[in-house]
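After the structure tokens below, expect a handful of questions from me.
The other protein chains are all here in position, but one chain of the complex has been omitted.
This part shows chain A:
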Amino acid sequence: MTSIGTGYDLSNSVFSPDGRNFQVEYAAKAVENGGTAVGIRCRDGVVLAVEKLVQSKLLVPGSNKRIGTVDRHMGIACAGLIPDARHFISRARTEASSWRKNYHTPIPVSSLSDRMGLYAQAYTLYSSVRPFGVTSIIGGMDEEHGPTLWMVEPSGVGWGYYGAATGRGRQAAKAELEKLDLPNISVEEGVKHAARVILIAHGDNSNKDKDFELEMTWVRAADPAAAAGQTEGPVKAMGKHEPVPKELVEEAERQAREDVKGDEEDEKMEG
């Protein structure tokens, strides 16, 4: 951050002499301070999970959700500034519903991330606005492509992923995601891995001692019969985005804690 104080970081949409847009980079910094969010693309669906730091013991459990339902078949998990995330999700809902109105078909995940990318990018162009302090992971499923996962950043850039991570613990999370055989695992396995990845990411950063809530949703075949019997290749069916059943999340979290603890003990023995 040697360029701070040079004046090129004060207004949005202004380039520095070496071709950077500092306001966008600062927005990315805001994301890096937010709780970790991950997305895992599986064979038969997508899992979204976030590490929701509990700001106060007085908060009702489950409040301040950071994963939103955008359409039947699609959800968005966000890291960064929560109010920005709320607006971003709200815009995504408008896009999804307008697509349905125009084309009488659900919006493909790639088209939604394209549109959301354009929307985010528009907020890097004018001095009257600031960029979104949000990186969002968009997961969904449709009949043509099966499960797909995208991530849109404050700059407006968006890529498709097998596994995506953002927020404070993203480095550790990415390292863990790379070890998985994506996208060839099932959604059920994905849920267990997501819990473990979030737990490891949480332990890896300075919020270690703070309590966190694990918020997790999935998109999986709306008609389970469509996915049944298929053991290889992506399940090309319409999906439904919904919270992962509470018992499954609790079980996944319990198992993840055991695994992580076991690994730490192994390391101690070796050390």
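In this section, a contact is a pair of C-beta atoms (placed from the backbone, for glycine too) under 8 Å apart; a residue touches a chain by one contact, two chains touch by 3 or more; residues count from 1.
The rule we apply is simple: contacts and distances are computed from a predicted model.
Asker: Which of the following names does UniProt give to the chain that is not shown: "Proteasome subunit beta", "mRNA decay factor PAT1 domain-containing protein", "TITAN-like protein" or "Trafficking protein particle complex subunit"?
Answerer: "Proteasome subunit beta"
Asker: Looking at A:Asp9, A:Asp71, A:Glu153 or A:Glu176, which residue reaches the missing chain?
Answerer: For the chain that is not drawn, the touching residue is A:Asp71.
Asker: Of the residues A:Lys101, A:Lys208 or A:Lys268, which one touches the chain left out of the display?
Answerer: The one listed residue touching the chain not shown is A:Lys101.
Asker: For chain A, which residues lie in contact with the unshown chain of the complex?
Answerer: 65, 68-69, 71-72, 93, 97, 100-101, 104, 241-243
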